[in-house]
Each structure stands twice: as C-alpha cells, then as structure tokens.
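Of the protein chains in this complex, one is absent; all others appear in place.
Take a look at subunit A:
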Amino acid sequence: MNLNDTPDEIRPAATDAGLTIAGRTYASRLLVGTGKYRDFDETRAAVDASGTEIVTVTIRRVNIGQHANEPSLLDAVPPDRFTILPNTGGCFNAKDAVYTLQLARELLGGHPLCKLEVLGDDKTLFPNMPETLKAAEALVRDGFEVMVYCSDDPIQARILEDIGCVAVMPLASLIGSGMGILNPWNLSLIIEQARVPVIVDAGVGTASDAAIAMELGCDGVLMNTAIAHAREPVRMARAMRLAVQGGREAFLAGRMPRRFAASPSSPMAGRIA
C-alpha cells in the first residue's frame, strides 16, 4: 500500500452523486446540529471534523441587557461557508413554528430552506403530526423549502411529501436519547416509497447507528447530541463522517444475503491432508 495515497475518507465515492435537497447538491450526507457544545470553538471544530455542509440552528429571543458584542453562533459557522438550517425546536403548535421560521427567514437574508419540527410533549419530544402537517402546508404555501421532522410512519411521510416538503426526516428514536435505529422496518417502508430525500433525524447514539441508517438506504443522517455529548466530540464528529460514508458505500455496494448455513471462504479443494 502506498501511504501517500489520498485516504478514501476525504474523497466522495465516485458512484455517489451526493445528496440533493431542493435542487442543491451536497457531497456530505451528514447534517449536524449546533446545540449542547461547550463553546463556539468546539462547535466549529466538530462541524469541521464532521465534514458537514448543512448545520442546524435554532431561533431564540435576544437576552436584553446582555452584551451585544459577545460572539455569535453565525460567526462560528458563517452562512457563506455552511447551509444554515433554522429549526423550530421548542415549538409545540403550527402557529409558533410558522412564526419562528418567518423570523428565521428574515434573519438569514430570505433563505427558504428550513427544518420544521412541531413537538408533542416535553417527555418524548415526539412530533405532533396534525400540527406538523398544518405547519408544513402553510410554510410550503409561503415559499419555504421544508425539511420535516416526522414520525416513522410511511403514511405521514407520504402526506408530507404530497404537501411539497423537500425532505422527510423520521426519528430513529427519541431526540437526544442515543437509542439508535429502533424500527428499521418502518424506515425501510418510508425509503422505499419516497421521492424526496429521507434523512434520519434524532436518536443516533454512535457511529454504528449512523452506518445502519445509511445501509438501510437513508439519504442522510442528522444528529446533534451523539456528537456534542460524546466524551470527545470532535473525534466523534469524525467517526460519524466515516460511518455515514461507510454506510452509504455499503448500501451502494449491496450487502451479501444472510444465510443460515456457513460457507467457507477458503476453497475446500487441494487441502493438505
């Protein structure tokens, strides 16, 4: 092996055209949240190590009376380098979610791409699907490009697609739980029928979870806590980058069939003795 060869990890696979969302194509299939980091330096280091091109942010009231000159998140992850995906984290009804994204659009100079999430309750942070559908309809009508956090229900996913969402983002397990891919069968049903990218949003805990999602045929994975709450967030960000690439490659390569019986890898003919 020539050690000077470019490591595979920094080259997108030749056979993979990348992740296209609302007409824009991204080489990375990993989307990363910016919450729960120690500081902006760590946020930026993790974002860089992850190789992501899309980062989520959330919209909150300015703390009146605090120093107006303290550093801001968008200095650490500038919109001219990354696609900023504003979310509606913390919204529990359609009205608040739509309002939040109208503010976000203004804040980000009119850019229409957004992540809609309308939560059901504090305990599960499960999506409230009736409110999610209502908000998605209003936002699409208003010209937003809506990537939508949703239940892993193929019918809801199809309805969201029909409304005009540009990506459906079912949870793999509860937000921030790190419980991994709990229902690969439902995700497969969604992937099978989808005409827009399917991105697992929420629940990934470690690299193998991300790889499993990609091996199922997901178009991408969105995560935050799995990186930010790892013992070494920057190293985990890199692990996630490799896992998403590995999982995608495995999906494209097509896994061998599972067999009940053993099958020797070495030929039986010509054995000594």
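Things to note:
As a working rule, a contact is a pair of C-beta atoms (placed from the backbone, for glycine too) under 8 Å apart; a residue touches a chain by one contact, two chains touch by 3 or more; residues count from 1.
Methods note: contacts and distances are computed from a predicted model.
In the listed set "Sulfur carrier protein ThiS", "Alpha-ketoacid dehydrogenase subunit beta", "Phenylacetate-CoA oxygenase subunit PaaC" or "Cysteine desulfuration protein SufE", the entry agreeing with the UniProt name of the missing subunit chain is "Sulfur carrier protein ThiS".
Touch with the chain that is not drawn comes from one residue among A:52, A:87, A:151 or A:245, which is A:87. Touching the chain that is not shown, out of A:28, A:128, A:156 or A:224: A:224 (per the contact rule at the top).
For subunit A, the list of residues touching the undisplayed chain reads 33-37, 43, 56-62, 64, 68-69, 72-74, 84, 86-87, 89, 99, 102-108, 175-176, 222-225.
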